[in-house]
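Submitted below is the structure of interest, expressed as C-alpha coordinates.
With one protein chain withheld, the remaining protein chains of the complex are depicted in position.
== chain A ==
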(Lines give C-alpha, C1' and ligand atoms only; values in the text may rest on other atoms or scores of the structure.)
Protein backbone atom coordinates (compact mmCIF):
# COMPACT_ATOMS: atom_id res chain seq x y z
CA UNK A 1 0.00 0.00 0.00
CA UNK A 2 1.24 3.46 -0.81
CA UNK A 3 0.63 5.27 2.45
CA UNK A 4 0.99 8.75 1.06
CA UNK A 5 -2.08 8.16 -1.05
CA UNK A 6 -4.29 7.88 2.00
CA UNK A 7 -3.34 11.21 3.52
CA UNK A 8 -5.78 13.47 1.74
CA UNK A 9 -9.51 13.93 2.07
CA UNK A 10 -9.95 11.16 -0.47
CA UNK A 11 -8.32 7.80 0.02
CA UNK A 12 -6.80 7.15 -3.36
CA UNK A 13 -5.53 3.77 -2.29
CA UNK A 14 -8.99 2.48 -3.08
CA UNK A 15 -8.45 3.39 -6.71
CA UNK A 16 -4.94 2.02 -6.72
CA UNK A 17 -6.08 -1.30 -5.31
CA UNK A 18 -8.88 -1.58 -7.88
CA UNK A 19 -6.41 -0.96 -10.66
CA UNK A 20 -3.93 -3.46 -9.25
CA UNK A 21 -6.59 -6.10 -9.00
CA UNK A 22 -7.35 -5.85 -12.69
CA UNK A 23 -3.69 -6.25 -13.53
CA UNK A 24 -3.42 -9.31 -11.30
CA UNK A 25 -6.42 -10.87 -12.99
CA UNK A 26 -4.91 -10.49 -16.40
CA UNK A 27 -1.58 -11.90 -15.31
CA UNK A 28 -3.27 -14.93 -13.84
CA UNK A 29 -5.16 -15.48 -17.07
CA UNK A 30 -1.85 -16.11 -18.77
CA UNK A 31 -1.13 -19.08 -16.56
CA UNK A 32 2.43 -20.15 -15.94
CA UNK A 33 5.78 -18.44 -15.97
CA UNK A 34 5.89 -15.21 -17.93
CA UNK A 35 8.04 -12.44 -19.27
CA UNK A 36 6.70 -8.96 -19.88
CA UNK A 37 7.84 -6.88 -22.83
CA UNK A 38 7.24 -3.23 -21.97
CA UNK A 39 6.47 -0.22 -24.06
CA UNK A 40 9.05 2.01 -22.41
CA UNK A 41 6.64 4.89 -22.02
CA UNK A 42 4.41 2.79 -19.77
CA UNK A 43 7.04 1.69 -17.28
CA UNK A 44 6.85 5.02 -15.46
CA UNK A 45 3.09 5.11 -14.89
CA UNK A 46 3.01 1.38 -14.11
CA UNK A 47 5.69 1.90 -11.52
CA UNK A 48 3.20 4.01 -9.61
CA UNK A 49 0.72 1.16 -9.59
CA UNK A 50 2.72 -1.97 -9.09
CA UNK A 51 6.26 -2.78 -8.12
CA UNK A 52 8.14 -5.74 -9.45
CA UNK A 53 7.33 -7.65 -6.27
CA UNK A 54 3.68 -7.76 -7.22
CA UNK A 55 4.51 -8.98 -10.68
CA UNK A 56 6.78 -11.65 -9.27
CA UNK A 57 3.91 -12.95 -7.18
CA UNK A 58 2.16 -13.67 -10.42
CA UNK A 59 5.04 -15.55 -11.95
CA UNK A 60 6.58 -12.71 -13.92
CA UNK A 61 10.17 -13.87 -14.11
CA UNK A 62 11.70 -11.48 -16.61
CA UNK A 63 11.02 -8.03 -17.98
CA UNK A 64 12.28 -6.55 -21.22
CA UNK A 65 11.90 -3.29 -23.08
CA UNK A 66 10.16 -3.44 -26.43
CA UNK A 67 12.83 -3.36 -29.12
CA UNK A 68 13.16 -4.49 -32.69
CA UNK A 69 14.38 -7.81 -34.07
CA UNK A 70 14.38 -10.87 -31.84
CA UNK A 71 13.20 -11.23 -28.28
CA UNK A 72 15.82 -12.08 -25.71
CA UNK A 73 15.99 -15.65 -24.57
CA UNK A 74 13.88 -16.45 -21.56
CA UNK A 75 12.75 -19.79 -20.26
CA UNK A 76 9.14 -18.81 -19.74
CA UNK A 77 5.85 -20.15 -20.91
CA UNK A 78 4.24 -16.81 -21.75
CA UNK A 79 5.35 -13.58 -23.37
CA UNK A 80 3.12 -10.60 -22.63
CA UNK A 81 3.44 -7.36 -24.59
CA UNK A 82 2.20 -4.35 -22.63
CA UNK A 83 1.86 -1.45 -25.04
CA UNK A 84 0.04 1.70 -25.99
CA UNK A 85 -2.13 1.33 -29.09
CA UNK A 86 0.35 2.87 -31.51
CA UNK A 87 0.94 1.65 -35.02
CA UNK A 88 4.70 1.88 -34.94
CA UNK A 89 4.79 -0.36 -31.87
CA UNK A 90 2.78 -2.97 -33.73
CA UNK A 91 5.55 -3.15 -36.30
CA UNK A 92 8.11 -3.85 -33.61
CA UNK A 93 5.93 -6.47 -31.96
CA UNK A 94 5.42 -8.31 -35.20
CA UNK A 95 9.16 -8.31 -35.76
CA UNK A 96 9.56 -9.91 -32.36
CA UNK A 97 6.92 -12.53 -33.05
CA UNK A 98 8.08 -13.37 -36.54
CA UNK A 99 11.70 -13.78 -35.58
CA UNK A 100 10.81 -16.18 -32.82
CA UNK A 101 13.24 -19.05 -32.72
CA UNK A 102 11.27 -22.13 -33.70
CA UNK A 103 13.94 -24.43 -32.45
CA UNK A 104 13.42 -23.28 -28.91
CA UNK A 105 10.51 -24.21 -26.69
CA UNK A 106 7.22 -22.74 -27.86
CA UNK A 107 5.96 -19.68 -26.00
CA UNK A 108 2.46 -18.26 -25.82
CA UNK A 109 2.05 -14.64 -26.86
CA UNK A 110 -0.36 -12.20 -25.32
CA UNK A 111 -0.92 -8.52 -25.74
CA UNK A 112 -2.29 -5.98 -23.31
CA UNK A 113 -3.28 -2.62 -24.75
CA UNK A 114 -3.09 0.31 -22.37
CA UNK A 115 -5.50 2.00 -21.95
CA UNK A 116 -7.53 0.78 -24.90
CA UNK A 117 -7.45 -1.56 -27.80
CA UNK A 118 -7.41 0.01 -31.19
CA UNK A 119 -8.97 -1.27 -34.32
CA UNK A 120 -6.20 0.21 -36.42
CA UNK A 121 -3.55 -1.54 -34.38
CA UNK A 122 -5.21 -4.89 -34.62
CA UNK A 123 -5.64 -4.33 -38.32
CA UNK A 124 -1.94 -3.64 -38.58
CA UNK A 125 -1.07 -6.79 -36.70
CA UNK A 126 -3.32 -8.67 -39.04
CA UNK A 127 -1.70 -7.12 -42.10
CA UNK A 128 1.67 -8.16 -40.77
CA UNK A 129 0.39 -11.67 -40.33
CA UNK A 130 0.74 -12.00 -36.60
CA UNK A 131 -2.65 -11.18 -35.15
CA UNK A 132 -3.54 -14.81 -34.63
CA UNK A 133 -0.38 -15.46 -32.65
CA UNK A 134 -1.83 -13.81 -29.62
CA UNK A 135 -3.91 -15.90 -27.31
CA UNK A 136 -5.11 -13.21 -24.95
CA UNK A 137 -5.62 -9.81 -26.48
CA UNK A 138 -7.10 -7.34 -24.06
CA UNK A 139 -7.20 -3.81 -22.89
CA UNK A 140 -6.19 -2.49 -19.49
CA UNK A 141 -8.02 0.72 -18.92
CA UNK A 142 -5.44 2.48 -16.81
CA UNK A 143 -7.05 5.85 -17.11
CA UNK A 144 -6.38 7.66 -13.87
CA UNK A 145 -3.20 7.01 -11.96
CA UNK A 146 -2.80 8.22 -8.38
CA UNK A 147 0.33 10.30 -8.03
CA UNK A 148 -0.20 11.59 -4.54
CA UNK A 149 -2.89 11.88 -1.90
CA UNK A 150 -4.60 14.67 -3.80
CA UNK A 151 -3.33 14.21 -7.33
CA UNK A 152 -4.25 11.95 -10.20
CA UNK A 153 -3.03 11.98 -13.76
CA UNK A 154 -3.84 10.27 -17.02
CA UNK A 155 -0.30 10.78 -18.30
CA UNK A 156 -1.68 11.23 -21.76
CA UNK A 157 1.19 13.05 -23.44
CA UNK A 158 -0.62 13.71 -26.68
CA UNK A 159 -3.79 15.02 -25.09
CA UNK A 160 -3.26 18.74 -25.65
CA UNK A 161 -2.26 18.21 -29.26
CA UNK A 162 -5.21 15.92 -29.91
CA UNK A 163 -7.77 18.12 -28.24
CA UNK A 164 -6.71 21.58 -29.35
CA UNK A 165 -4.74 21.05 -32.52
CA UNK A 166 -6.55 18.16 -34.13
CA UNK A 167 -9.92 18.47 -32.40
CA UNK A 168 -9.86 14.73 -31.87
CA UNK A 169 -12.04 13.51 -29.07
CA UNK A 170 -10.41 10.20 -28.23
CA UNK A 171 -8.59 11.52 -25.17
CA UNK A 172 -11.80 13.13 -23.95
CA UNK A 173 -13.47 9.77 -24.15
CA UNK A 174 -10.74 8.33 -21.95
CA UNK A 175 -11.23 11.18 -19.52
CA UNK A 176 -14.93 10.46 -19.31
CA UNK A 177 -14.25 6.78 -18.77
CA UNK A 178 -11.74 7.58 -16.07
CA UNK A 179 -14.30 9.74 -14.32
CA UNK A 180 -16.87 6.95 -14.53
CA UNK A 181 -14.36 4.62 -12.84
CA UNK A 182 -13.83 7.20 -10.12
CA UNK A 183 -17.55 7.51 -9.60
CA UNK A 184 -17.91 3.77 -9.38
CA UNK A 185 -15.42 3.74 -6.52
CA UNK A 186 -16.14 7.02 -4.81
CA UNK A 187 -19.78 7.68 -5.59
CA UNK A 188 -21.65 9.78 -8.11
CA UNK A 189 -20.54 13.41 -8.14
CA UNK A 190 -23.66 15.51 -7.62
CA UNK A 191 -22.55 18.75 -9.29
CA UNK A 192 -20.50 19.27 -12.41
CA UNK A 193 -19.17 22.68 -13.46
CA UNK A 194 -17.20 23.33 -16.58
CA UNK A 195 -15.60 25.89 -18.88
CA UNK A 196 -14.51 25.09 -22.40
CA UNK A 197 -15.51 23.06 -25.44
CA UNK A 198 -13.76 19.91 -24.30
CA UNK A 199 -15.23 20.25 -20.84
CA UNK A 200 -18.68 20.34 -22.37
CA UNK A 201 -17.91 17.21 -24.39
CA UNK A 202 -16.65 15.31 -21.38
CA UNK A 203 -19.69 16.26 -19.32
CA UNK A 204 -21.97 15.13 -22.15
CA UNK A 205 -20.17 11.81 -22.41
CA UNK A 206 -20.39 11.28 -18.66
CA UNK A 207 -24.09 11.92 -18.64
CA UNK A 208 -24.62 9.62 -21.57
CA UNK A 209 -22.50 6.86 -20.04
CA UNK A 210 -24.42 7.14 -16.82
CA UNK A 211 -27.69 6.72 -18.71
CA UNK A 212 -26.39 3.56 -20.29
CA UNK A 213 -25.63 2.05 -16.91
CA UNK A 214 -29.15 2.45 -15.55
CA UNK A 215 -30.33 -0.47 -13.59
CA UNK A 216 -27.43 -0.61 -11.21
CA UNK A 217 -27.67 2.51 -9.11
CA UNK A 218 -24.52 3.57 -7.44
CA UNK A 219 -24.98 3.05 -3.75
CA UNK A 220 -21.67 4.45 -2.61
CA UNK A 221 -21.86 7.54 -0.47
CA UNK A 222 -20.38 10.33 -2.56
CA UNK A 223 -16.92 11.50 -1.53
CA UNK A 224 -16.73 14.38 -4.03
CA UNK A 225 -19.21 17.22 -3.90
CA UNK A 226 -18.21 18.97 -7.09
CA UNK A 227 -16.39 18.33 -10.31
CA UNK A 228 -14.85 21.24 -12.18
CA UNK A 229 -13.79 20.54 -15.77
CA UNK A 230 -11.44 23.10 -17.29
CA UNK A 231 -10.08 23.27 -20.80
CA UNK A 232 -6.40 24.00 -20.91
CA UNK A 233 -6.98 26.58 -23.62
CA UNK A 234 -9.10 28.67 -21.26
CA UNK A 235 -5.78 29.53 -19.65
CA UNK A 236 -2.85 29.24 -22.04
CA UNK A 237 -0.89 31.87 -20.18
CA UNK A 238 0.01 29.92 -17.05
CA UNK A 239 1.93 27.02 -18.63
CA UNK A 240 4.06 29.50 -20.60
CA UNK A 241 5.37 31.37 -17.59
CA UNK A 242 8.36 30.07 -15.60
CA UNK A 243 7.17 28.36 -12.42
CA UNK A 244 8.70 29.72 -9.23
CA UNK A 245 7.76 27.16 -6.59
CA UNK A 246 10.38 24.66 -5.43
CA UNK A 247 8.75 21.74 -7.21
CA UNK A 248 7.94 23.95 -10.20
CA UNK A 249 11.58 24.94 -10.60
CA UNK A 250 12.76 21.34 -10.31
CA UNK A 251 10.40 20.55 -13.15
CA UNK A 252 11.48 23.57 -15.22
CA UNK A 253 15.18 22.78 -14.93
CA UNK A 254 15.34 18.99 -14.71
CA UNK A 255 11.87 17.68 -15.57
CA UNK A 256 9.78 15.52 -13.25
CA UNK A 257 8.47 12.29 -14.81
CA UNK A 258 6.03 10.08 -12.95
CA UNK A 259 7.18 11.64 -9.64
CA UNK A 260 10.83 10.97 -10.42
CA UNK A 261 13.58 13.41 -11.22
CA UNK A 262 17.05 12.72 -12.60
CA UNK A 263 19.74 14.96 -11.22
CA UNK A 264 23.44 15.48 -11.99
CA UNK A 265 25.27 12.94 -9.83
CA UNK A 266 28.25 15.05 -8.80
CA UNK A 267 26.30 16.91 -6.18
CA UNK A 268 25.09 13.70 -4.59
CA UNK A 269 28.28 11.70 -4.41
CA UNK A 270 28.81 10.50 -0.84
CA UNK A 271 31.68 12.36 0.74
CA UNK A 272 34.20 9.70 1.60
CA UNK A 273 37.23 10.82 3.45
CA UNK A 274 40.50 10.55 1.64
CA UNK A 275 38.96 9.44 -1.59
CA UNK A 276 39.98 12.51 -3.46
CA UNK A 277 37.09 12.48 -5.86
CA UNK A 278 37.97 9.39 -7.85
CA UNK A 279 35.18 7.07 -8.92
CA UNK A 280 32.61 9.82 -9.24
CA UNK A 281 29.24 8.38 -10.17
CA UNK A 282 28.43 8.92 -13.82
CA UNK A 283 24.80 7.88 -13.78
CA UNK A 284 22.22 10.50 -12.96
CA UNK A 285 20.86 10.47 -9.45
CA UNK A 286 17.22 9.45 -9.51
CA UNK A 287 14.98 10.67 -6.71
CA UNK A 288 11.34 10.07 -6.04
CA UNK A 289 9.37 13.15 -5.12
CA UNK A 290 6.07 12.84 -3.33
CA UNK A 291 4.42 13.70 -0.05
CA UNK A 292 5.63 10.48 1.59
CA UNK A 293 8.79 12.47 2.24
CA UNK A 294 7.99 14.83 5.10
CA UNK A 295 10.43 17.59 4.23
CA UNK A 296 9.46 17.57 0.59
CA UNK A 297 5.79 17.86 1.44
CA UNK A 298 6.67 20.91 3.49
CA UNK A 299 8.71 22.78 0.88
CA UNK A 300 7.46 21.61 -2.50
CA UNK A 301 4.75 24.23 -2.88
CA UNK A 302 6.62 27.15 -1.40
CA UNK A 303 8.01 29.96 -3.49
CA UNK A 304 11.67 29.12 -3.98
CA UNK A 305 12.76 32.22 -2.12
CA UNK A 306 11.11 30.90 1.01
CA UNK A 307 12.79 27.50 0.90
CA UNK A 308 16.19 28.49 2.22
CA UNK A 309 14.94 29.51 5.63
CA UNK A 310 12.96 26.29 6.02
CA UNK A 311 16.03 24.22 5.21
CA UNK A 312 18.24 26.05 7.65
CA UNK A 313 15.67 25.78 10.42
CA UNK A 314 15.38 22.08 9.67
CA UNK A 315 19.15 21.71 9.84
CA UNK A 316 19.13 23.18 13.31
CA UNK A 317 16.34 20.91 14.46
CA UNK A 318 18.06 17.81 13.13
CA UNK A 319 21.42 18.79 14.59
CA UNK A 320 19.79 19.34 17.95
CA UNK A 321 18.11 15.97 17.73
CA UNK A 322 21.43 14.24 17.10
CA UNK A 323 22.99 16.16 19.94
CA UNK A 324 20.48 14.60 22.26
CA UNK A 325 22.66 11.54 22.41
CA UNK A 326 24.87 13.38 24.85
CA UNK A 327 21.91 13.85 27.12
CA UNK A 328 20.87 10.25 27.08
CA UNK A 329 22.22 8.82 30.30
CA UNK A 330 19.98 6.04 31.42
CA UNK A 331 19.58 2.83 29.50
CA UNK A 332 15.97 3.75 28.88
CA UNK A 333 16.91 7.10 27.43
CA UNK A 334 19.60 5.58 25.24
CA UNK A 335 17.16 2.95 24.02
CA UNK A 336 14.66 5.63 23.11
CA UNK A 337 17.30 7.61 21.25
CA UNK A 338 18.40 4.57 19.29
CA UNK A 339 14.85 3.73 18.31
CA UNK A 340 14.43 7.18 16.81
CA UNK A 341 17.70 6.97 14.91
CA UNK A 342 16.31 5.60 11.65
CA UNK A 343 13.77 8.39 11.45
CA UNK A 344 16.44 10.97 12.23
CA UNK A 345 18.81 9.52 9.69
CA UNK A 346 16.12 9.53 7.06
CA UNK A 347 15.37 13.14 7.91
CA UNK A 348 19.02 14.01 7.66
CA UNK A 349 19.35 12.26 4.30
CA UNK A 350 16.28 14.05 3.06
CA UNK A 351 17.67 17.37 4.20
CA UNK A 352 20.98 16.69 2.47
CA UNK A 353 19.25 15.86 -0.81
CA UNK A 354 17.08 18.92 -0.80
CA UNK A 355 19.89 21.21 0.23
CA UNK A 356 21.81 19.96 -2.80
CA UNK A 357 18.83 20.39 -5.07
CA UNK A 358 18.22 23.89 -3.72
CA UNK A 359 21.83 24.75 -4.46
CA UNK A 360 21.50 23.50 -8.01
CA UNK A 361 18.36 25.56 -8.50
CA UNK A 362 19.97 28.62 -6.98
CA UNK A 363 22.77 28.46 -9.54
CA UNK A 364 20.14 28.90 -12.19
CA UNK A 365 17.90 31.46 -10.51
CA UNK A 366 20.77 33.76 -9.60
CA UNK A 367 22.11 33.85 -13.15
CA UNK A 368 21.81 37.04 -15.15
CA UNK A 369 19.92 35.35 -17.93
CA UNK A 370 17.28 33.97 -15.57
CA UNK A 371 16.75 37.40 -14.14
CA UNK A 372 16.43 38.98 -17.58
CA UNK A 373 13.98 36.32 -18.72
CA UNK A 374 11.85 36.66 -15.62
CA UNK A 375 11.79 40.44 -15.99
CA UNK A 376 10.44 40.13 -19.52
CA UNK A 377 7.83 37.56 -18.45
CA UNK A 378 6.62 39.77 -15.65
CA UNK A 379 6.47 42.79 -17.91
CA UNK A 380 4.26 40.89 -20.32
CA UNK A 381 2.03 39.50 -17.59
CA UNK A 382 1.51 42.94 -16.11
CA UNK A 383 0.68 44.25 -19.56
CA UNK A 384 3.81 46.28 -20.33
CA UNK A 385 5.07 46.64 -23.90
CA UNK A 386 3.28 43.62 -25.26
CA UNK A 387 2.74 45.27 -28.61
CA UNK A 388 6.30 45.68 -29.82
CA UNK A 389 9.22 43.46 -30.67
CA UNK A 390 11.04 42.65 -27.45
CA UNK A 391 14.80 43.11 -27.48
CA UNK A 392 15.52 40.32 -24.99
CA UNK A 393 13.66 37.86 -27.21
CA UNK A 394 15.59 39.18 -30.20
CA UNK A 395 18.84 38.61 -28.36
CA UNK A 396 17.83 35.06 -27.44
CA UNK A 397 17.14 34.28 -31.07
CA UNK A 398 20.38 35.92 -32.17
CA UNK A 399 22.31 33.81 -29.67
CA UNK A 400 20.36 30.75 -30.73
CA UNK A 401 19.00 29.89 -27.30
CA UNK A 402 16.90 26.71 -27.21
CA UNK A 403 13.89 27.16 -29.46
CA UNK A 404 11.45 26.13 -26.74
CA UNK A 405 12.60 29.04 -24.61
CA UNK A 406 12.08 31.50 -27.45
CA UNK A 407 8.68 30.07 -28.32
CA UNK A 408 7.46 30.23 -24.74
CA UNK A 409 8.33 33.92 -24.62
CA UNK A 410 6.78 34.93 -27.94
CA UNK A 411 3.65 32.92 -27.15
CA UNK A 412 3.47 34.56 -23.73
CA UNK A 413 3.65 37.95 -25.38
CA UNK A 414 0.97 36.93 -27.86
CA UNK A 415 -1.41 35.66 -25.17
CA UNK A 416 -0.91 38.79 -23.08
CA UNK A 417 -1.72 40.90 -26.10
CA UNK A 418 -4.66 38.84 -27.43
CA UNK A 419 -2.50 38.14 -30.47
CA UNK A 420 0.45 40.04 -31.90
CA UNK A 421 0.33 42.88 -34.40
CA UNK A 422 0.93 41.45 -37.85
CA UNK A 423 4.22 43.30 -38.26
CA UNK A 424 5.56 42.10 -34.95
CA UNK A 425 4.47 38.53 -35.64
CA UNK A 426 6.03 38.53 -39.10
CA UNK A 427 9.25 39.86 -37.66
CA UNK A 428 9.52 37.17 -35.01
CA UNK A 429 8.54 34.48 -37.52
CA UNK A 430 11.22 35.59 -39.91
CA UNK A 431 13.92 35.63 -37.27
CA UNK A 432 12.89 32.21 -36.01
CA UNK A 433 12.79 30.62 -39.44
CA UNK A 434 16.14 32.05 -40.44
CA UNK A 435 17.81 31.00 -37.23
CA UNK A 436 16.24 27.62 -36.52
CA UNK A 437 15.25 26.45 -39.99
CA UNK A 438 12.42 26.89 -42.46
CA UNK A 439 10.73 23.64 -41.46
CA UNK A 440 9.45 25.53 -38.45
CA UNK A 441 6.82 27.05 -40.69
CA UNK A 442 4.94 23.94 -39.59
CA UNK A 443 5.69 24.57 -35.91
CA UNK A 444 4.49 28.15 -36.12
CA UNK A 445 1.38 27.13 -37.97
CA UNK A 446 0.52 24.63 -35.24
CA UNK A 447 1.04 27.26 -32.57
CA UNK A 448 -1.32 29.57 -34.41
CA UNK A 449 -3.95 26.88 -34.68
CA UNK A 450 -3.99 26.31 -30.93
CA UNK A 451 -4.16 30.04 -30.24
CA UNK A 452 -0.75 30.25 -28.60
CA UNK A 453 0.87 32.49 -31.22
CA UNK A 454 -1.42 34.31 -33.55
CA UNK A 455 -2.10 37.63 -35.22
CA UNK A 456 -4.40 40.04 -33.47
CA UNK A 457 -7.84 39.90 -35.00
CA UNK A 458 -10.60 42.29 -34.20
CA UNK A 459 -8.09 44.87 -33.09
CA UNK A 460 -8.95 44.73 -29.43
CA UNK A 461 -6.74 43.45 -26.66
CA UNK A 462 -8.98 41.79 -24.11
CA UNK A 463 -6.22 40.65 -21.80
CA UNK A 464 -6.16 43.83 -19.65
CA UNK A 465 -9.87 43.35 -18.88
CA UNK A 466 -9.30 39.75 -17.86
CA UNK A 467 -6.25 40.73 -15.87
CA UNK A 468 -7.97 43.47 -13.97
CA UNK A 469 -11.27 41.73 -13.32
CA UNK A 470 -9.65 38.54 -12.09
CA UNK A 471 -6.82 40.38 -10.35
CA UNK A 472 -4.19 38.32 -12.11
CA UNK A 473 -1.30 40.63 -11.39
CA UNK A 474 -0.67 41.39 -7.73
CA UNK A 475 2.05 43.95 -7.06
CA UNK A 476 2.43 43.34 -3.37
CA UNK A 477 3.18 39.66 -3.27
CA UNK A 478 4.59 38.10 -0.13
CA UNK A 479 6.78 35.17 -1.03
CA UNK A 480 7.57 34.10 2.52
CA UNK A 481 4.11 34.21 4.01
CA UNK A 482 1.76 34.35 1.09
CA UNK A 483 -1.80 35.59 1.36
CA UNK A 484 -2.76 34.99 -2.24
CA UNK A 485 -2.16 32.37 -4.92
CA UNK A 486 -0.06 34.84 -6.91
CA UNK A 487 2.96 33.83 -4.87
CA UNK A 488 3.53 30.81 -7.12
CA UNK A 489 4.67 33.08 -9.94
CA UNK A 490 5.84 35.90 -7.67
CA UNK A 491 3.06 38.24 -8.74
CA UNK A 492 0.94 36.43 -11.30
CA UNK A 493 -2.11 34.51 -10.10
CA UNK A 494 -2.77 31.52 -12.39
CA UNK A 495 -5.95 32.28 -14.29
CA UNK A 496 -7.23 28.72 -14.06
CA UNK A 497 -6.89 28.65 -10.29
CA UNK A 498 -8.50 32.07 -9.98
CA UNK A 499 -11.50 30.69 -11.84
CA UNK A 500 -11.68 27.77 -9.43
CA UNK A 501 -11.34 30.13 -6.51
CA UNK A 502 -14.13 32.39 -7.72
CA UNK A 503 -16.38 29.46 -8.52
CA UNK A 504 -16.42 28.39 -4.90
CA UNK A 505 -16.78 31.94 -3.62
CA UNK A 506 -18.74 33.98 -4.68
CA UNK A 507 -19.62 31.99 -7.79
CA UNK A 508 -19.17 32.53 -11.51
CA UNK A 509 -22.12 34.82 -11.88
CA UNK A 510 -19.88 37.61 -10.64
CA UNK A 511 -17.52 37.26 -13.60
CA UNK A 512 -19.96 36.66 -16.46
CA UNK A 513 -18.33 39.22 -18.70
CA UNK A 514 -14.85 37.71 -18.40
CA UNK A 515 -16.20 34.19 -18.86
CA UNK A 516 -17.70 35.29 -22.13
CA UNK A 517 -14.33 36.56 -23.32
CA UNK A 518 -12.59 33.30 -22.44
CA UNK A 519 -13.03 30.54 -25.04
CA UNK A 520 -15.70 27.90 -24.83
CA UNK A 521 -19.03 27.59 -23.06
CA UNK A 522 -19.41 27.48 -19.30
CA UNK A 523 -22.05 25.30 -17.74
CA UNK A 524 -23.39 23.52 -14.72
CA UNK A 525 -24.94 20.07 -14.51
CA UNK A 526 -26.52 18.16 -11.72
CA UNK A 527 -26.44 14.41 -11.39
CA UNK A 528 -29.32 13.12 -9.31
CA UNK A 529 -28.47 11.02 -6.28
CA UNK A 530 -30.77 8.42 -4.80
CA UNK A 531 -32.40 9.76 -1.64
CA UNK A 532 -30.52 8.71 1.40
CA UNK A 533 -27.22 9.38 -0.29
CA UNK A 534 -27.78 13.08 -0.50
CA UNK A 535 -25.13 14.81 1.43
CA UNK A 536 -25.71 17.18 4.22
CA UNK A 537 -22.54 18.91 5.12
CA UNK A 538 -21.79 19.22 8.81
CA UNK A 539 -21.16 22.77 9.94
CA UNK A 540 -17.49 23.53 9.44
CA UNK A 541 -16.99 20.66 7.03
CA UNK A 542 -15.95 21.87 3.66
CA UNK A 543 -16.82 20.64 0.24
CA UNK A 544 -14.51 18.34 -1.67
CA UNK A 545 -13.96 19.50 -5.21
CA UNK A 546 -12.38 17.50 -7.99
CA UNK A 547 -10.71 19.74 -10.54
CA UNK A 548 -9.94 18.21 -13.92
CA UNK A 549 -7.60 20.05 -16.28
CA UNK A 550 -8.19 18.83 -19.80
CA UNK A 551 -4.84 19.21 -21.50
CA UNK A 552 -2.34 19.38 -18.65
CA UNK A 553 -1.53 21.26 -15.49
CA UNK A 554 1.62 22.80 -14.02
CA UNK A 555 3.08 22.08 -10.60
CA UNK A 556 2.67 25.75 -9.80
CA UNK A 557 -1.07 25.50 -10.37
CA UNK A 558 -1.21 22.44 -8.14
CA UNK A 559 0.64 24.40 -5.46
CA UNK A 560 -1.81 27.27 -5.85
CA UNK A 561 -4.75 24.91 -5.47
CA UNK A 562 -3.26 23.37 -2.34
CA UNK A 563 -2.81 26.87 -0.97
CA UNK A 564 -6.47 27.62 -1.64
CA UNK A 565 -7.42 24.42 0.13
CA UNK A 566 -5.58 25.52 3.21
CA UNK A 567 -7.10 28.97 3.08
CA UNK A 568 -10.61 27.67 2.89
CA UNK A 569 -9.86 24.53 4.83
CA UNK A 570 -11.70 22.69 2.15
CA UNK A 571 -10.53 19.60 0.38
CA UNK A 572 -9.52 19.80 -3.22
CA UNK A 573 -8.43 16.85 -5.22
CA UNK A 574 -6.67 17.76 -8.37
CA UNK A 575 -6.62 15.75 -11.51
CA UNK A 576 -4.43 16.44 -14.40
CA UNK A 577 -4.76 15.20 -17.87
CA UNK A 578 -1.51 15.27 -19.70
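Please note the rule applied: a contact is a pair of C-beta atoms (placed from the backbone, for glycine too) under 8 Å apart; a residue touches a chain by one contact, two chains touch by 3 or more; residues count from 1.
Convention: contacts and distances are computed from a predicted model.
UniProt records the chain missing from this view under the protein name "Spermatogenesis-defective protein 39 homolog", selected from "ER membrane protein complex subunit 10", "Spermatogenesis-defective protein 39 homolog", "Dolichol-phosphate mannosyltransferase subunit 3" or "Trafficking protein particle complex subunit 6B". Touch with the chain that is not drawn comes from one residue among A:24, A:58, A:117 or A:362, which is A:117. Screening A:168, A:298 or A:387 for touch with the missing chain picks out A:168. Among A:31, A:135 or A:284, the one in contact with the hidden chain is A:135. Contacts to the hidden chain, counted on chain A, fall at residues 87, 97-98, 100, 102, 106, 116-120, 122-123, 126-127, 129-133, 135-138, 162, 166-170, 172-173, 176, 201, 205, 208, 395, 398, 400, 426, 429-431, 433-439, 441-442, 445.
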